[in-house]
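Read through the structure below, which is laid out as structure tokens, and then see the notes.
One chain of protein is taken out of this complex; the other chains stay put.
Labels for the chains are A, B, C and D, by order of writing; each one numbers its residues from 1.
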Amino acid sequence: MTNIAKKASDMVGLPPGTLIHVGEKRSESVRITIFDYDEKFLEEKEVKTIEEAFPYKDKQTITWINIDGIHNLDLIRKVGGHFNLHPLILEDIVNTSQRPKIEDFTDHIFIVLKMLYQTGDDSEIKEEQVSLVLGSNFVISFQETEGDIFNFIRDRIREGKGKIRKMKADYLAYSLIDAIVDGYFLILEKLGEKTESLEDEVMLDPTTKTSQKIHRLKRKIMSLRKSIWPLREIISNMQRGESKIIYKPTMIYLRDVYDHTIQVIDSIETFRDILSGMLDVYLSSISNRMNEVMKVLTIIATIFIPLTFIAGVYGMNFKFMPELEWRWSYFVVWLIMIGLASYMIFYFRRKKWL
Amino acid sequence: MTNIAKKASDMVGLPPGTLIHVGEKRSESVRITIFDYDEKFLEEKEVKTIEEAFPYKDKQTITWINIDGIHNLDLIRKVGGHFNLHPLILEDIVNTSQRPKIEDFTDHIFIVLKMLYQTGDDSEIKEEQVSLVLGSNFVISFQETEGDIFNFIRDRIREGKGKIRKMKADYLAYSLIDAIVDGYFLILEKLGEKTESLEDEVMLDPTTKTSQKIHRLKRKIMSLRKSIWPLREIISNMQRGESKIIYKPTMIYLRDVYDHTIQVIDSIETFRDILSGMLDVYLSSISNRMNEVMKVLTIIATIFIPLTFIAGVYGMNFKFMPELEWRWSYFVVWLIMIGLASYMIFYFRRKKWL
Amino acid sequence: MTNIAKKASDMVGLPPGTLIHVGEKRSESVRITIFDYDEKFLEEKEVKTIEEAFPYKDKQTITWINIDGIHNLDLIRKVGGHFNLHPLILEDIVNTSQRPKIEDFTDHIFIVLKMLYQTGDDSEIKEEQVSLVLGSNFVISFQETEGDIFNFIRDRIREGKGKIRKMKADYLAYSLIDAIVDGYFLILEKLGEKTESLEDEVMLDPTTKTSQKIHRLKRKIMSLRKSIWPLREIISNMQRGESKIIYKPTMIYLRDVYDHTIQVIDSIETFRDILSGMLDVYLSSISNRMNEVMKVLTIIATIFIPLTFIAGVYGMNFKFMPELEWRWSYFVVWLIMIGLASYMIFYFRRKKWL
Amino acid sequence: MTNIAKKASDMVGLPPGTLIHVGEKRSESVRITIFDYDEKFLEEKEVKTIEEAFPYKDKQTITWINIDGIHNLDLIRKVGGHFNLHPLILEDIVNTSQRPKIEDFTDHIFIVLKMLYQTGDDSEIKEEQVSLVLGSNFVISFQETEGDIFNFIRDRIREGKGKIRKMKADYLAYSLIDAIVDGYFLILEKLGEKTESLEDEVMLDPTTKTSQKIHRLKRKIMSLRKSIWPLREIISNMQRGESKIIYKPTMIYLRDVYDHTIQVIDSIETFRDILSGMLDVYLSSISNRMNEVMKVLTIIATIFIPLTFIAGVYGMNFKFMPELEWRWSYFVVWLIMIGLASYMIFYFRRKKWL
Partner (left out) sequence: MTNIAKKASDMVGLPPGTLIHVGEKRSESVRITIFDYDEKFLEEKEVKTIEEAFPYKDKQTITWINIDGIHNLDLIRKVGGHFNLHPLILEDIVNTSQRPKIEDFTDHIFIVLKMLYQTGDDSEIKEEQVSLVLGSNFVISFQETEGDIFNFIRDRIREGKGKIRKMKADYLAYSLIDAIVDGYFLILEKLGEKTESLEDEVMLDPTTKTSQKIHRLKRKIMSLRKSIWPLREIISNMQRGESKIIYKPTMIYLRDVYDHTIQVIDSIETFRDILSGMLDVYLSSISNRMNEVMKVLTIIATIFIPLTFIAGVYGMNFKFMPELEWRWSYFVVWLIMIGLASYMIFYFRRKKWL
């Protein structure tokens, strides 16, 4: 919600393509790392200024430029200038409230994704925007903060594990997307645990706060859904084979990550359904408890109110009340009262209230 | 609702294309402003009569004629005559209950949109119809009242900021639509705040009016949805590239505003889901409170009704009641009553009612 | 429902194309009126026998034959014979339980519609079937009763208002459909009022009958939906431009009436959603009222049951009860009772039950 | 359900195309009737052995072979052999748990349908599988039991009523399907009556069993839906005009029966919606009744509990209670009690509980 709000108040009235950083500023400095490789060759370095990265544009090798921190608008503008990126691309990179999307600009493809991760123990799910620009021989990735999610890929490049060094830039882009989707599975795992512990709570020990917890978990899942759902279309778009910078051998890998995305979406829908079902169970358990409370009241009241009446009758002060004089009256009244109470108890037994 | 009603009673039986102003008359006078520009040239003026605007039709420069106030049917008719607009266009311009739509008349495109804005503090969301006629070198925009929503664009034209002076009339139309969609974000922001404060109310301090508030907010959102939903199709239609007066460079901007529209619709759907969830939380909180009330009653009644019965027994006036004579009876009765009450309290503790 | 029933019991086992009038017989006599016109020429007459209308078939001018009353099967059969109508068309004309539909028979198009209107004050919504046969130079319309819904069109033809006299038969058919759709707006207006007054009832003064009223209004709206929904497809079918007897200039008018149909359907869906929301508000208001009743009971019982117990204690007749003898006992007991009651009231205040 | 179960336990592990009769054996003997006709010629006979029917395969006239009883697997196998039917067709004919479907085998079309009918008075809806094999000059129909649903068609063939004798085998197949769909209307009529009487029950006199009745009717409707829904696709498939044995003149009749199917499905959906709405009304009526019960209790308790307290106070046995001695005390206490009760009644009046 807050992101949308930011978008609105900051950007209204600006011409399209105006660079303005939307979102909290998460990292102080900007970190630029470059991987330049082909099957035999590998160069890895961290540069201070973006200009050092520019010469790689025209090299035949695959170049991966990773930029952590997107608040330095000047830097973004320079990248845009050198790599001929459309102003709207630059605007989307720095606007972290962007919906995941793909844009095909013939000689490069622009992709916006949401990376999800959890920090610390049991803390909130964090969302971070990752933008990718895929050219025929380079990938530029923009992250909001330094993260370790792409470290696996760095290792693979360094060690030449898997096919990554043998494939083109499109495979690198696939690998980055795949890493992000793999991250969703970790989040799903946490959500699955939360859902199951909440389910236990509903089943075994529901409290008055339970429905609010269900509601909050539902909201969290809805917000994830919003981040992940568009991915389906993005990857399906890449697979369609209309772009010249996505080569056939990568297609089958894209199909694989597509399948994973469907699996993630399936699980999210399942969580939603489970949470809806949990609410029903919760509501019926409230009603059942109310029933139980009512039964206790009814049993006690129904047994003692008539007895109290009888006691009241013989507490009256009329001059002429023949029973009062009789020797066994008190004894008989006790018998009647015990009989009445026993019948009531028997009646409630038969009704299965006891 | 009321708009539909107006439509019905005013227009039934009139031949199609009959001009009749439907909706409240919001502005007294009509204000006509003209921007005529190309990359190097700019003329801006306010004219008294619409005839002064007619010569611009045949100029090569881009002309934007903005008409605030649509109740002057004569003026509308003149515009229609000069710019060869179909009678149904004119009918739609003056009928403010029109659904957002696009019509392609080969040499011009007609678009109806709903502008949303809030006036004053915390006041109602207002809806205003904006109609655009986009020709190859002109845009005519019709607003119900003078508004400042297009002022940003006026400034951009004046100062030559952004690409607006370098592009064609289609970019101007895009800019107007974009300004309207930007306005939706401001409304969403307000709705987001309302939804969140209502959510707090539901969670922390629900009252008997809360469900009505949820219902009202839901209705408001449903009505927004009705205004915004068709926009999706309108922009998607413009993007399809079938019209000769929408040029390729504008396409990417249309895709951008399309993305924004999807984002707005997504948020509206999210609000709807959240509100539905809130109702469930509210209902369960009512049930919980009823439970609490019942528990208090049950605890008090269950403790004191049996005690009162005991007191009643020894208030009976039978001649022969041995206990009455015994010295320690009163003391023993008190012990019994305290024991009974303690057991009850213990029982409720175990049941977690206390 | 009843219509479906009629269909079933009357028609089962008859060969397709058998003429049998299904529905209540609404008009006694059959009334046949003829309009024959082109841009310059106009003839209007009412004929006694259908044979008088036959010569118009081969005239170049546009002929509109309107037949009020469809129970005269012989007449229908004659029309079918002269104008070469398929037996199934004739069956559909006289079967008023027909679903709205369109059939294209190359040289004529057959359309079934539902006309909706209200008679008297606040009375039920009535549904009447209107069938249109559109040929290249004629329109035959069949109504169940004489109605004034087409009078506007008659006036327009007589006075040459609008484009009707300049256009072909397809424009006449469009005008008739448009008149029917305009009638839907009048019904919507009434439904809107009913929905709003019911909404007020739910918000301000819900009674035990309110949920039934909501249910009934919902049913009414569902039945309207069933009548109107197919219209969407019918007009969209006409617009597709596959028929040779629907000319291009009429297309834009069809698009206009299509837009109106969408608007009607939108409003119906909105009413449905509002009514569903109202049910939720109603249910929560019942629960709230139950809560209030429970609170009153609980407050009274919780205050007085303990006091009654105390009074009961000192109403016991034990010989040895020291308090009874003490001079200030009565006064102290009153103090205790008042103190207890005050505490209870304070407790309920804090709980916000008072 | 039971049908599915049968399918599972009986058929698992058998090779596809194995003939095994699934479903209850409804008729003892098998009855084979043959109609052979063209426009001028008609032969009708009942044969003892299926071999007598084989010569008709190569005759130019239309032949309708109707087989009542599908448990004679040997007979089915012989039919399959003579008419070149695929083993899977034979398997489907004898498996009554088959879903309605159509299969096009170029020179013949295989259709499975569900016939619905009611026997006796107010008894259950019965479902019977009807399989049709439509060849270029023959129709073979398989029914589970002898039924009178096709008698109308037999009469039409005998008497040459309608177009049946003038058309090809496809029209005969259409007529059989039409007869089955007509049967659905009779079922709908019964369901409509049941729905309406249940609606009256919900509105006027809901009992604790009402929700179960609603649930059962809903289940019945869901099961009908499952039988009828696929028909839509079946007829739409036939209409598509891809088969050479369905001729153009029959198309319009198929469109007619398609319309009827849509109408049936529409009504089923409507019943569903009505039943859902009824449940809501029922639930709110339970809540309302609970409210009423609570009010009676609250009114009685709230009036008498304080009065009983007052009586209790003056039933105390303290030595020193000044009021007891005063001459008018008893009278005054009565006044106070009556005043209190009156105030309570006035209070409840104002709250509209009385």
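Methods note: a residue touches a chain if its C-beta (ideal position, glycine included) is under 8 Å from a C-beta of that chain, and two chains touch if they have at least 3 such contacts.
What you see is a predicted model, and the numbers here were worked out from it, not measured in a lab.
> I'm checking contacts with the chain that's been left out. Which of D:Ala169, D:Met316 or D:Met344 qualifies?
Residue touching the chain left out of view: D:Met316.
> Touching the left-out chain: which of A:Glu24, A:Asp205, A:Glu233 or A:Asp273?
With A:Glu24, A:Asp205, A:Glu233 or A:Asp273 as choices, the missing chain is touched by A:Asp273.
> Tell me which of D:Ile34, D:Ile252 or D:Leu283 is the one touching the absent chain.
Spelled out, the listed residue whose C-beta touches the missing chain is D:Leu283.
> Could you list which residues of chain D touch the chain missing from the display?
Output for chain D: 1-2, 4-5, 7-9, 11-18, 86, 88, 99, 101, 103, 208, 211-212, 215, 218-219, 222-223, 226, 279, 282-283, 286-287, 289-290, 293-294, 296-297, 300-301, 304-305, 307-308, 311-312, 314-317, 321, 323-330, 333.
> Which residues does chain A use to touch the chain missing from this display?
Missing-chain contacts on chain A: residues 151-152, 156, 161-164, 175, 178-179, 182-183, 185-186, 188-189, 192-193, 195-196, 203, 252-253, 255-256, 259, 262-263, 266-267, 270, 273-274, 277-278, 280-281, 283-285, 287-288, 290-291, 294-295, 297-298, 301-302, 305-306, 308-309, 312-313, 315-321, 353.
FYI, only the chains that are shown with their structure count from here on.
> How many hops, at fewest, get you from chain A to chain D via touching chains?
3
> So how far apart, in whole Å, are chain A and chain C when each is placed at the average of its C-alpha atoms?
42
> By the touch rule stated above, which residues of chain A touch at least two different other chains?
In chain A, residues 315 touch at least two other chains, as defined above.
> Between which chains is there touch?
All touching pairs, sorted by chain label, are A-B, B-C, C-D.
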